[in-house]
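Below is one structure; the comments refer to it alone.
Of the protein chains in this complex, all but one are displayed in their positions.
In this document, chain identifiers A and B correspond to the written order of the chains, with residue numbering beginning at 1 in each.
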Amino acid sequence: MSTLHTEEMTLNMGPQHPSTHGVLRFVVRADGEVMREAIPDVGYLHRSIEKIAEKVGYHGFMPYTDRVDYVCAMFTNQGWGMACEKLAGIEVPRRGEYCRVIAAEFNRIASHLLSVGAMAMDIGAVTPFTHAIREREMINDLIEELCGARLTFNYMRIGGVAWDLPPGWREKALAYLDHFDPILEEYNALISWNKIYIERLANVGAITPAEAINYNLVGPNLRACGIKWDIRKDIPYSAYPDFEFEVPIGDGHWGKLGDSMDRYVVRIREMAESSKILRQALAKIPGGPVLAKVARNFKPPAGECQIRLESGRGDMGWYVVSDGTGYPWRVHVRTGSFAAMGIIQKLSAGLMIADLVTLIASLDVIAPEIDR
Amino acid sequence: METLVQNLIASGAFGRNASPDMVATIVVFVMSAVVFLGVAFPFAGIVSWAERRVWARIQSRVGPNRVGPQGFLQWLADGVKHVCKEDIIPDESDAPLFKMAPYLVMLAFTLPWAVMPFSSSLILADLNVGILYMTSVTALTVVGVLMAGWASNDKWSLIGGIRSAAQIVSYEIPAGLSIFPVVLMTGTLSMQGIIRAQGWAPQHWFLFANPFTFVAANILYISALAEGNRTPFDLPEAESELVAGFATEYSGMRYLFFFMAEWGNLFIIGAIIATLFLGGWQFPHVTKNVVAMNILEAVTFNVKVLILVFVSMWIRATLPRVRIDQLMTLCWKYFVPISFVDMIGTAVWVAIWPDGNAAMGYIMFAGALALAAVFIQRVIYYLRRSRMEVYFNPTI
Partner (left out) sequence: MGAVSEYVGNIKEAVSSIFEGMAVTASHFMRKPYTVQYPDRMPVRVQDTLPFRYRGILEVDLEICTGCLACERACPIDCIVIVVDKDPQTRQMLLSQFDIDIAKCMYCGLCSEPCPTGSIHHTTEFEGADYSLESLIRRFVKDPVMAYKPKKGPETDTAIAPILNRGMAYLDQWAQPGGEKPAAEEEEPA
């Protein structure tokens, strides 16, 4: 009795696709609806940003860092600032650190809003995306008043931030936070606890803690596996030691530990935590300068340094090698999305094609960060 | 119908030796053309505009409001744009099948209008198997969609077509089974017969006749949504996975035919539910004038169907999509057993109370009003919490 002859399909989820988050390509080998393997193909968005740093110098590179991860531009700005400050031994004034934290946490909320909204849209619900974008637009309005731009902020400088909080901004920010907390609950009622949504996300792409560490996952992806690792708490930097906040981790409540639902819920909870940090920061912000004195032709001493910070995607590492001139010798950014692409190939065996979309969305992969 | 033919022959408009068959054929042609071209196709277009406006308000946006008053002519503009597009037929595709597929899907949308009961005398053909005809003819969509998926010579379209075939064929079963309770209660399959067995007041509707028909109505509505490829069951055209599923390779008017059929199906879904469970065109007898009664009845029917169309759009805006294996689980493990339970329960009910139980109608109706009150209370809760400006005006 011979078995039915079946063939494997090779599909191309190409660089232009409505649901890969940016310009990504997957070569999918599928047996009907069930995949055997999904091989990622990156590099469509490579812009040689790290090489550009060697041409434009330290101050000039700050706007380019916005483009490394345009959804989390404040974090990339802060990373570059911190790396150069560590090289040259510059200390940022206290108020400057608080401004950095405020801007960064607003950016974290905006980034997570985009992530959970896009995830809901990939699963098929179109409304939560527009609601998330509406809330993001309100944050963009706030940041536009602060620094003049809505996406590529260029807010921070080596030694602090470029603009102080304008008059009346604190009240507007607090009013926004008062508006945001009930909206987050409403968002949860609409989609997060929806049975169809939970069924789509639970048990999809479960990652064990050992696998997560082996594959270099960071940020919400790592915390969803139950590992409590957050740079803001474990290697504190900037003004974070002054604030009290929790680090949400996944607990496998809806399915296996480390599945897509855990990653989603960790992001929702992180937004609530960021809101808490923001309230504390806006209340406790000290007076004083926001920018340290840094030479216009900045020449850090020769050497290398590496810093880590907790961006929206996770542990972002900046590595700078200086040769004593006004232009860096080598700059390297280590981003969380690059590692996440690696684990997709391993997790994709046995998933359905619809689940591949869920998996990419839940790992919060942003294409410019992968390719730089 | 016969009286109409006899009146027309007697009026002498067709000459002295008109044969009744000839006149009847001409009357049927003209009436069908009126219904299809005047009601069905414009409805399919207008509902695309209405869906975009309804979605937009749910999503805190505005929707099309520039082309014509409140954007009402947007669907005409879309139609003209699609007609002007290049008709691309992929090189390696199976051209005859590729071209025929949209027409089959349109056929599945056009045929049910023959038994649409607009009012007590406005029905094209009061078949005595009306509801059976309606559900079986809407299943023609499978052939069209599968043809489109295969003939496109595109693996993604094929996946969309196969998914759709599995989905529509599976959900025929709960849909058919959920019609049984109504048929048991009335003893007839004809649309007008079923409507006449209900009353105009909500407690006399079959929706509230007994708990089994209430559940059967919900299952029928959800299965009909699944058959019409609407979210939460729109896997065949899942935009985020398959770009446009089985319709990916289509451009221009062919593409629009698929979606006109989908939008027009909304009316048919609403009509099925309105006829079977919501009392159809029943309106209290307020006047002896036949024409006025017919107009009132037609308006009632249309209002009920349009409310259900609105609910379909609302559901589509709210819910995410189910995966193919969850869709199958839902159908075979949940809907089919529950439909069987409904059928048996209704059979027992009809055996005990052959003439229906009026008290149950009142109780169920009161329960439904309580549920609606809870719903409105939740809506007000969310309105109050969000501190966003309340704005009831549909125009903007």
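By our rule, a residue touches a chain if its C-beta (ideal position, glycine included) is under 8 Å from a C-beta of that chain, and two chains touch if they have at least 3 such contacts.
No experiment lies behind these values; they were computed from the predicted model shown.
In the complete assembly, the contact with the undisplayed chain comes from A:61, out of A:26, A:61 or A:264. Only one of the listed residues, A:154, A:203, A:216 or A:280, touches the absent chain: A:154.
Contact with the chain not shown here comes from a single listed residue; of A:32, A:209, A:289 or A:342, that residue is A:289. Of the listed positions B:10, B:84, B:351 or B:390, the one in contact with the omitted chain in the full complex is B:390. Contact between subunit A and the absent chain runs through residues 56-57, 59-64, 66, 93, 95-96, 127, 131, 134, 137, 144-149, 152, 154, 159-168, 170, 186, 189-191, 193-196, 287-294, 296.
Hidden from this view is one chain, which touches subunit B at 54, 56-62, 314-315, 317-319, 334, 375, 378-383, 386, 388-392, 396.
Following the convention adopted for this analysis, only the chains that are shown with their structure count from here on.
Separating the CA-averaged centres of subunit A and subunit B is a span of 44 Å. Residue ranges of subunit A in contact with subunit B, taken from their complex: 9, 11, 17-19, 33, 120-127, 130-131, 134, 178-179, 182-183, 185-186, 189-191, 194, 196-197, 199-200, 352-355, 357.
By the touch criterion stated above, subunit B contacts subunit A in their complex at residues 55, 58-61, 155-156, 159, 163, 231-232, 234-235, 238-241, 243, 317-326, 382, 385-387.
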